[in-house]
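Notes to accompany the following structure.
Note that one protein chain is taken out, while the other chains of the complex remain in position.
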Amino acid sequence: MTQLLWNGLFVGSFYALIALGYSMVYGIIKLLNFAHGDLYMLGAFIGYAMLSSVGVIPASMSITALLIVLLLTMIISGGIGVGIERLAYRPLRGSPRLAVLITAVGASFTLEYGVSAIAGPNPRVFPVRLQGETFDILGARVSAPQIVLMVIAVLLMLSLNSYIQRTSMGRAMRAIALDPKGSLLMGINVNKVITWTFFIGSALAGAAGVMAGAYYGKIDFLMGFIIGLKAFTAAVIGGIGNIKGAMLGGLLLGLLEAFGSQWLGGEWRDVFTFAVLIAFLTLKPTGLLGERVTERV
Amino acid sequence: MSENVDSSTAPRLIGKPASVVSRLFESKQLGWAGFAIAVIFPFLVANNYAMNIATTAVIFILLASGLNIVVGYCGLLDLGYIAFMAVGAYTAGIVSKAWELPILFTIPAVLLMTVLAGLIIGAPTLRLRSDYLAIVTLGFGEIIRLTANNLTITGGPSGIYGIPGVELFGLDLSSPVMFYFFCVVVVSLLVLGSARLGKSRLGRAWRFVREDEDAAEAMGIHTYKVKLAAYIFGAMWGGIGGMLFAAHLSAISPQSFVFLQSALVLMAVVLGGMGNTRGVVVGAVVISLLPEFLRDMGNLRYVIFGVVLIAVMVLRPQGFWPTRAYEPEKAGPDRDGHDQDDGGSGPGAHGRKRSRREHRKVTSSGQERGENA
Partner (left out) sequence: MSPLLEVSDLQIAFGGVKAVNGLSFSADAGEIVSVIGPNGAGKTSAFNCITGFYKPVSGHVKVDGKDITGKRPAVIAATGVTRTFQNLRLFPDLTVLDNVRGGMHLYGGQNALDALFHTPRYRKSEEYFTAEAHRWLDFVGYKGGRGIPVRNLAYGQQRQVEMARAMARKAKLVLLDEPGAGLNHSEKRELLELCRKIRDLGAAVVLIEHDMSVVMEVSERVVVMNFGKEIADGTPAEVKKNPAVIEAYLGKEDEPERGADAQKEEGES
């Protein structure tokens, strides 16, 4: 029981990291960034490229090396996210939703197959594998790397939250989410804010990618597809556009999955997750923390 | 202004004078020409490899014209369309093998199951906002594939083998060439059907929903039912496509129904020109044949697809062969025939076009009304 709880929370913190980017972008420009899951994949591959170019890393240094790589990866994948926004999404701002969604699919496609063209279609083994002893906490087996990764994830989320709540950029983001036109009139540089939003969201996804690579040890070019869908589910559960909701939704989805696959069997895990997504969208499309938006006619 | 363009850069045909080329594109005979090309093809290249690819392309056309109903006409982004093909293929495979039936006898079961799948997928999701719908259909596509992967009746990851080929009135059509012809006939009829639906009262309702859902509701169009109808028609087209696919390959497995396939069908629709059947058919042919020519490039070809998709949306969102919003303008009972303001088209050119259209009107009354075919 506690084992399931822990596993759920652990996986859930990954979902939450990725869901944050989904939710932030959606909150601000009402765009479903399909390519978001692929930034997670990209992060894993960027980390992979950096670590393998360094060569052999002594085991004692692996955490330090990983942290440095994590930081660099966040910057690079953030930059790529910004680039995608510039090239693919910005020209279409104000276009019909259908066109933007299709563009997002195109962006996702480009990233996935771009990586597979460069790195090859077969899975790669991540050069650094986090290993460590396991402890027994309240009957659950918890490993040291899990704790490290969990701490990183929580730190990232907390700093994002205070960034959004405390800084002027964060305030601008919240303002645009509420009323883009009004924010523009109030002198907020909307483009700059959107750029930052993409940067932060993509950086978080990239971080999650590196962490997943280091933890699971194997990465491939389609790894972002399913996780992107799950992160979206998490964002929807929490109430899309809501930052705290995304975190909550991620953890909740992790738990739901842990218990669901216990109940139905591991091979039905993803089916269960998507069923949860559909159930949520049908029954409570605003999610747990989302607000009802009245669409004006 | 657009006299010397080739087919890949068809002129933008909204409210502009028709050029010779675009007149050719709008010609009623074009459908027959396409059909003729498809029929003649085996006489030019008759090896099994070519037949194989051609049959795949023809089935792909059917899928694209089915998705065109959902995305092009109705404006609903379906990212899991291949799920309907999977349902059709598995139904055909399972039923024909379990009862040792000829595969064509599975058509009622295929239609039943795909309509059911359309209802199950559509009923809860079509009330959602359009972008939610897109991602939910993606989830449904995965659910169907994973379910096929997990169940025993579907053969698990290895799928179903030994699905019989097509047999009609005791005639064995399972040879590559005969099966190709069979597919050409079936697909032509269904493509024509989707074009006709697009020009009907229901097809107009789909477009109204696509253009402005609230306005459509205000005019008494039950948008939910209309969207569900689009979904169900799309599902049936996909299901028949799946049946043909199963008969073609005689083996199906979950790997045939991954998201990549859904994305490729969508690409065909988008590149060709959403809502325009002719454009979609051309798009489907290009998308299904291009990978054969780009085989050496490996996965790089999909990168190109992705980039092209973005580029088309940014530069030419209506696709290469867009729907042409134009229709013959029969003079009303008390109209004196003048056009004071027809949105920027030159008066002379407009008059010319009008007389041509009136001529067509006489020769084929009632058929020319829809703005695309």
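The letters A and B name the chains in turn, as written, and every chain counts its residues from 1.
By definition in this document, contacts are C-beta pairs under 8 Å (C-beta built on N, C-alpha and C of every residue); 3 or more make two chains touch, one makes a residue touch a chain.
A quick note: this is a predicted structure, and the numbers were derived from the prediction, not measured.
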Residue of B:Arg129, B:Arg204 or B:Arg316 in touch with the missing chain, whole complex considered: B:Arg204
Residue among B:Val70, B:Ala148 or B:Ala216 touching the omitted chain: B:Ala216
Missing-chain contacts mapped onto chain B: 14-15, 193, 196-197, 199-205, 207-208, 211-212, 214-223, 229, 233, 323, 325-330, 332-335, 338-345, 350, 357, 365-367, 369, 371
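Assume only the chains that are shown with their structure count from here on.
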Chain centre separation (chain A, chain B; CA means) in Å: 34
Chain B-touching residues of chain A, taken from the complex the two chains share: 30-32, 34, 87-88, 91-92, 95-103, 105-114, 116-117, 121, 225-226, 229, 232-233, 236, 267-268, 270-271, 274-275, 277-278, 281-282, 285, 297
Footprint of chain A on chain B - complex, ascending: 71, 75, 77, 79, 124-125, 127-132, 134-136, 138-140, 142-143, 146-147, 149-150, 214, 259, 263, 266, 270, 274, 298-300, 302-303, 305-310, 313-314, 317
